[in-house]
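Structure record follows, encoded as structure tokens.
One protein chain is absent from this view; the other protein chains keep their places.
The chains carry the letters A and B, assigned in the order they are written, with residues numbered from 1 in each.
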Amino acid sequence: MEFLSLLDITFFLLAGFGALIGIIFGAIPGMTATMAVAVCLPLTYALGLNHGLALLLGLYVGGISGGMVPAVLLNIPGTPSSITTTFDGYPMAQKGEGEKALRVCVIASLVGGLISAAVLFLFAPLLADFSIKFSYVEKFLIILLALTVIASLSSNMLIGIFSGVIGIWLSLIGDYSISDGGNGKTRLMFDFMEPFLFEGFSLLPVLIGIFGISTILLEAEKGVKSGLTNERVRIGKGVSANFSLSIFKGRLTNLVRSSFIGTFVGMLPGVGGSAASVLAYTQEKNLAKDSSQMGKGAPQGLIASESANNALTGGALIPLLSLGIPGDSTTAVLIGAFTLQGIQVGPLFIPENTETWYVMMTALVFANFVMFFLMFYAIKYIAKVVLVPKHILFPIIVMMCVVGAYAINYGIMFDVWTLLIFGILGYLIQKVGLEVAPLIIGFILGSQAEIYFVKSLESAGTLSIFFTKSPIAGVLWLLILASVMFSLMMSLKSRAKRRQELLG
Amino acid sequence: MTISKKTFIGLGSVAMMASLTFGAGIAQAQDGQLRGNIRVVIGSTSTGGDTYQNSSIVVDKLAEHLDLNMKVDAVGASSAFRTLDRDSRGNTLMIFHDQSYLGHLYGVQGYSDIFEEYTVGPTVAINPGNAYLVPKNSPYETLDDIIAAAGNGETVRVAIQPGGVSEIGFSALKNAIAIEHPGMEDNLVAVNTGSQADKNQQLFDGQADVINGTVQANEQFTRLPEDDQKAMRFVWLTARQDTIEQAPEEGLGQTSREQLLEYVEPNVHVTMGDDETFTFDKEFFFLYNKDMDPGIVAQIDEALAEIYAEGEIQEVQKNAFFIPNFKPSGEASEYLYEKMSRYEEIIESIK
């Protein structure tokens, strides 16, 4: 165990410190893990490789999990991958179970993080070989599978799907980017919009606009009545609010499944983080014995979402360390840290840098535990955010949203205006009766769906490629079919139930 | 105990006025010099890529030398040009590479003629890594095999990212086929795709016979055993011979400089007609707002000249596999214009 000599107190302090800063970044709406890593990247030059990696991996783990806090308490996803956490987390917070919800999230995050770290450690090279079996066709099918959640998520299937399609449409505005292999031409806009919208709307400002700003507009419309964020948001105290590990009873399959889904999606370069939690959420909704409460405040939704998005961390490191290809935007920044130190990442990274590899694993696992202890014991205090009177809280939320939106693409003013545009749009959508969650999922996955779909057809020239490409494609089709069938059944069942209630 | 609306509005406007007047004083200082906080926008959105890395090496040194607060922001090409357009005070500078004019030559939306619209500043470094690779078990041993195969009517698919640095080598190759085997150039087919991951994937899937890549990102793949699906082989580095000759002797990873030189001209010959060989070095340079004070242009030229004279920056650049390449703005502008004109001919002739 040669590498043990490389670990010292500073190493662990840095990993822990990274996790703490990461959590703070993640907890501020608009600040992401990617930003945390990018901001601290220059520090690593002074720190040296091992210490630098400890800090960055801490930031990565902390940043991804910190996103749960605003998602649960304020209904604003702190990072795009915590979008599905809002579906059940916020309803729970409204029922006065915010603290309980956060605890469930933290435990799920830890398990997700550790499972993915184990998978990374044991199977990285093997899985890298598997991941390159996924070409555009299979990736399109994965996105399609994630999109099927729209059907089961919406309260009215027709409206939900329509909202989802609007989301996809919105995501297509801008250029068909040459960095994805498109032809770089803009569409769905007028010429005068081009200076602002050339690259389309960015994801994060859209998310915080549609969740954060529109919530504030809805409150303002009602006159910002009560002093507290929500008088029903009580912390602790309530009978059902008591947290105990028994929540996880019978949820083990969900926990493990979601962790594997997260790891797996993280592993596929380009598919991206948000798809992981959406996919895990879909699968829980489809496969659980009773998923009727999901979306209304069920811990199982939180478990699926949070274990999947933390499992991303290990997953996204797989292609980075065994192919030299980043699995998500944060690991793309990590590549910078390696090149700064003169280390190449590629298929031979692990065999050639065994010590660094062990150091990274240690930092990753340690950061997960630090994240767990920091969050688990700080939750009591963090959850008190909802006790801050609205007239103090709202302006601060707006201010932080502005900072996040401006900073996400390293200083673009239009991203701040995007907040307002989507704040108003989000307000109108909810007023008109369209559904926000499907719309946003459509928006997140839309542009990837386009690239994978068009590129598959471009090279194959026939639609049949989607069915005949590989056995993997076949399996994915089965999953898609099952998912669609399931949501149809659910909708019929609930319609029958409603009719019965009307009659009775 | 409520406070009247009037007091309240008064308070608000006082705060606003105070903030406005407080700042107005700072904005004026002597002319012709950089001042205040400087932001260097780059044409890439990645903070892990070569543009960011190279820019931060240069900008850090420059900030230290000029004792200014400078920062690199990875805003991407379209936003970077727009930000630069709006600021002629010298608080916004830009660093980018050959993509800035190649995008225009290829007619990509959002790119304008940089020699018209901006002031071209000094060059700072070269990334010598632009490469073309084939699968390790490919029937094509050399680039000549590929040219010959296309000349014989075989379809050769090349995975590239369209509209710039990644495409220029492809265009040159097509041009060479057109010269050596007239009429056969359409046998070289572009597979338009995105990131390096996508290009590699095209090779793994058998959707491409050749891919554009880089020494940095693909070197390890070239060392995999032949039976590995992921194994690749270099066939061509587009850099000039004397560029690679300046690389550290140990090369990159386990591929030495000597080995790299095998894939460069004159060993690999891509004709441009008239005995000329095509080469392409990816060069990083500054771009300034057209109306920026010439004093600032001179100031940065001077500062960089001093930094390069010290010799420390070259070491940092070489460690990161960049080739130091400082040319003051006048020289750089002329040189790049000439470079652009050569590539313009190629792109025109294969249209």
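The rule we apply is simple: contacts are C-beta pairs under 8 Å (C-beta built on N, C-alpha and C of every residue); 3 or more make two chains touch, one makes a residue touch a chain.
FYI, contacts and distances are computed from a predicted model.
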Name of the absent chain as recorded in UniProt (options "AAA family ATPase", "Phenylacetate-coenzyme A ligase", "Tripartite tricarboxylate transporter" or "Phosphate transport system permease protein")
"Tripartite tricarboxylate transporter"
Thinking of the whole complex, not just what is shown, which of A:33, A:161 or A:444 touches the missing chain?
A:161
Give the residue, chosen from A:48, A:250 or A:395, that touches the chain omitted from the document.
A:395
Across A:7, A:118 or A:403, the one contacting the chain not displayed is A:403
Touch residues of chain B, complete complex, unshown partner
1-3, 8, 11-12, 15-16, 19-20, 22-24, 26-27, 36-39, 71, 73, 87, 89, 91-92, 162, 192
The missing chain sits against chain A at residues 35, 39-40, 158-159, 161-162, 165-166, 168-169, 172, 175-176, 182-188, 213, 216-217, 220-224, 227, 390-392, 394-396, 398-400, 402-403, 406-407, 410-411, 413, 416-417, 419-420, 423-424, 428, 431-433, 449-450, 453-454, 457-458, 461-464
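The rule we apply is simple: only the chains that are shown with their structure count from here on.
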Go ahead and note the Å separation of the Cα centroids belonging to chain A and chain B.
32
Touching chain B in the complex: which residues of chain A?
38, 41-42, 129, 132, 135-136, 175, 177-186, 194-195, 198-199, 269-270, 319, 323-326, 332-336, 339-340, 342, 344, 346-349, 409-412, 451, 455, 458-459
In their shared complex, chain A is touched by residues of chain B numbered 39, 45-49, 52-53, 56, 73-76, 78-79, 82-83, 108-110, 161-164, 191-198, 200-201, 204-205, 207, 216-221, 223-224, 228-230, 252-253, 319-320
